[in-house]
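Could you have a look at this structure, given as C-alpha coordinates, before my questions?
As you look at this complex, bear in mind that one protein chain is not there, while each of the others sits in place.
Let's turn to subunit A:
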Amino acid sequence: MTTYHTHSPQETETLAATVAQHLRAGDVIAYRGTLGAGKTCFTRGLAAGLGIKSAVSSPTFALVHEYRGERLTLYHFDMYRIEGEDDLYSTGFYDYLSDPRALLAIEWSENIDFALDFPHITVEIAPGAEEDERVITIKGDGRF
(Lines give C-alpha, C1' and ligand atoms only; values in the text may rest on other atoms or scores of the structure.)
Protein backbone atom coordinates (compact mmCIF):
# COMPACT_ATOMS: atom_id res chain seq x y z
CA MET A 1 0.00 0.00 0.00
CA THR A 2 1.27 3.48 -0.90
CA THR A 3 -0.19 6.90 -0.12
CA TYR A 4 0.48 9.97 -2.29
CA HIS A 5 -0.40 13.63 -1.88
CA THR A 6 -1.15 15.65 -5.01
CA HIS A 7 -1.86 19.38 -5.16
CA SER A 8 -3.56 19.86 -8.53
CA PRO A 9 -5.49 17.84 -11.14
CA GLN A 10 -2.32 17.91 -13.28
CA GLU A 11 -0.30 16.30 -10.49
CA THR A 12 -2.98 13.61 -10.08
CA GLU A 13 -2.80 12.88 -13.82
CA THR A 14 0.99 12.66 -13.72
CA LEU A 15 0.84 10.26 -10.79
CA ALA A 16 -1.71 8.09 -12.64
CA ALA A 17 0.47 8.06 -15.77
CA THR A 18 3.32 6.71 -13.63
CA VAL A 19 1.04 4.08 -12.08
CA ALA A 20 -0.02 3.03 -15.60
CA GLN A 21 3.53 1.85 -16.30
CA HIS A 22 3.08 -0.88 -13.70
CA LEU A 23 -0.28 -2.13 -14.97
CA ARG A 24 -0.85 -5.20 -17.09
CA ALA A 25 -3.67 -7.00 -18.88
CA GLY A 26 -6.28 -8.36 -16.50
CA ASP A 27 -5.80 -5.66 -13.86
CA VAL A 28 -8.96 -4.24 -12.32
CA ILE A 29 -8.84 -0.85 -10.61
CA ALA A 30 -11.65 -0.09 -8.17
CA TYR A 31 -11.96 3.60 -7.28
CA ARG A 32 -13.14 4.80 -3.89
CA GLY A 33 -13.99 8.47 -3.54
CA THR A 34 -16.90 10.89 -3.52
CA LEU A 35 -18.25 13.06 -6.31
CA GLY A 36 -15.56 15.37 -7.65
CA ALA A 37 -12.72 13.50 -5.92
CA GLY A 38 -10.81 13.12 -9.16
CA LYS A 39 -11.57 9.61 -10.39
CA THR A 40 -12.05 10.66 -14.00
CA CYS A 41 -8.93 12.82 -13.70
CA PHE A 42 -6.93 9.80 -12.49
CA THR A 43 -8.28 7.73 -15.40
CA ARG A 44 -7.21 10.48 -17.82
CA GLY A 45 -3.68 10.08 -16.46
CA LEU A 46 -3.87 6.28 -16.83
CA ALA A 47 -4.90 6.67 -20.47
CA ALA A 48 -2.04 9.12 -21.11
CA GLY A 49 0.38 6.68 -19.45
CA LEU A 50 -0.85 3.91 -21.76
CA GLY A 51 -0.21 6.09 -24.81
CA ILE A 52 -3.91 6.63 -25.53
CA LYS A 53 -4.46 9.88 -27.41
CA SER A 54 -8.28 10.20 -27.23
CA ALA A 55 -9.92 12.53 -24.70
CA VAL A 56 -11.19 10.77 -21.59
CA SER A 57 -14.58 11.82 -20.25
CA SER A 58 -16.85 10.55 -17.49
CA PRO A 59 -18.74 7.39 -18.52
CA THR A 60 -21.75 8.23 -16.32
CA PHE A 61 -24.18 8.26 -19.24
CA ALA A 62 -22.82 5.37 -21.33
CA LEU A 63 -21.78 3.23 -18.29
CA VAL A 64 -18.55 2.22 -20.03
CA HIS A 65 -16.09 3.92 -22.35
CA GLU A 66 -13.48 1.99 -24.31
CA TYR A 67 -10.02 3.37 -25.13
CA ARG A 68 -7.68 1.31 -27.27
CA GLY A 69 -4.03 1.62 -26.44
CA GLU A 70 -1.11 -0.13 -28.11
CA ARG A 71 -0.47 -2.44 -25.19
CA LEU A 72 -3.84 -2.57 -23.44
CA THR A 73 -7.47 -1.61 -23.94
CA LEU A 74 -8.75 0.58 -21.11
CA TYR A 75 -12.39 0.07 -20.14
CA HIS A 76 -13.60 2.93 -17.96
CA PHE A 77 -16.79 2.05 -16.06
CA ASP A 78 -19.17 4.11 -13.98
CA MET A 79 -21.24 1.91 -11.66
CA TYR A 80 -23.23 4.80 -10.13
CA ARG A 81 -26.52 3.51 -11.51
CA ILE A 82 -25.80 -0.22 -11.04
CA GLU A 83 -28.11 -1.70 -8.45
CA GLY A 84 -27.40 -5.40 -8.51
CA GLU A 85 -26.26 -8.51 -10.27
CA ASP A 86 -28.59 -8.21 -13.29
CA ASP A 87 -27.64 -4.59 -13.92
CA LEU A 88 -23.98 -5.55 -13.79
CA TYR A 89 -24.42 -8.53 -16.15
CA SER A 90 -26.14 -6.28 -18.68
CA THR A 91 -23.23 -3.82 -18.77
CA GLY A 92 -21.16 -6.63 -20.26
CA PHE A 93 -18.82 -6.39 -17.24
CA TYR A 94 -18.13 -10.14 -17.17
CA ASP A 95 -17.36 -10.15 -20.90
CA TYR A 96 -14.79 -7.38 -20.44
CA LEU A 97 -13.24 -9.32 -17.55
CA SER A 98 -12.48 -12.22 -19.88
CA ASP A 99 -10.93 -9.99 -22.57
CA PRO A 100 -7.22 -10.90 -22.60
CA ARG A 101 -6.12 -7.30 -23.37
CA ALA A 102 -8.37 -5.52 -20.90
CA LEU A 103 -7.56 -3.10 -18.11
CA LEU A 104 -10.68 -2.12 -16.16
CA ALA A 105 -10.99 1.14 -14.21
CA ILE A 106 -14.21 1.30 -12.22
CA GLU A 107 -15.80 4.40 -10.71
CA TRP A 108 -18.35 3.90 -7.90
CA SER A 109 -16.98 0.40 -7.37
CA GLU A 110 -18.76 0.41 -3.98
CA ASN A 111 -21.90 -0.54 -5.91
CA ILE A 112 -20.39 -3.76 -7.22
CA ASP A 113 -18.52 -4.93 -4.12
CA PHE A 114 -20.42 -8.20 -4.39
CA ALA A 115 -18.66 -8.93 -7.69
CA LEU A 116 -15.13 -7.89 -6.69
CA ASP A 117 -14.30 -11.21 -5.06
CA PHE A 118 -10.98 -11.59 -6.93
CA PRO A 119 -7.64 -9.79 -6.46
CA HIS A 120 -7.87 -6.18 -7.66
CA ILE A 121 -6.28 -2.77 -7.12
CA THR A 122 -8.02 -0.15 -4.98
CA VAL A 123 -7.40 3.55 -5.62
CA GLU A 124 -8.89 5.68 -2.88
CA ILE A 125 -9.03 9.42 -3.50
CA ALA A 126 -9.83 11.67 -0.53
CA PRO A 127 -9.72 15.45 -0.11
CA GLY A 128 -6.61 16.82 1.63
CA ALA A 129 -6.14 19.82 3.91
CA GLU A 130 -5.90 22.37 1.05
CA GLU A 131 -8.55 22.98 -1.59
CA ASP A 132 -6.86 21.18 -4.49
CA GLU A 133 -4.99 18.65 -2.37
CA ARG A 134 -5.86 14.97 -2.74
CA VAL A 135 -4.73 12.02 -0.64
CA ILE A 136 -4.46 9.03 -2.97
CA THR A 137 -4.06 5.57 -1.47
CA ILE A 138 -3.25 2.67 -3.78
CA LYS A 139 -3.62 -0.89 -2.52
CA GLY A 140 -2.96 -4.04 -4.48
CA ASP A 141 -0.21 -6.60 -4.81
CA GLY A 142 3.56 -6.10 -4.47
CA ARG A 143 3.65 -3.59 -7.33
CA PHE A 144 1.96 -0.88 -5.25
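Just so we're on the same page, contacts are C-beta pairs under 8 Å (C-beta built on N, C-alpha and C of every residue); 3 or more make two chains touch, one makes a residue touch a chain; residues count from 1.
Convention: contacts and distances are computed from a predicted model.
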Absent chain per UniProt: "ABC transporter substrate-binding protein", "tRNA threonylcarbamoyladenosine biosynthesis protein TsaB", "Glycosyl hydrolase" or "NADH-quinone oxidoreductase subunit J"?
"tRNA threonylcarbamoyladenosine biosynthesis protein TsaB"
In the whole complex, of A:Tyr4, A:Tyr80 or A:Tyr96, the residue touching the missing chain would be A:Tyr96
May I ask which residue of A:Gly36, A:Gly84 or A:Pro119 touches the chain that does not appear here?
A:Gly84
What subunit A residues would touch the chain not displayed?
84-86, 89-92, 94-96, 98-101, 115, 117
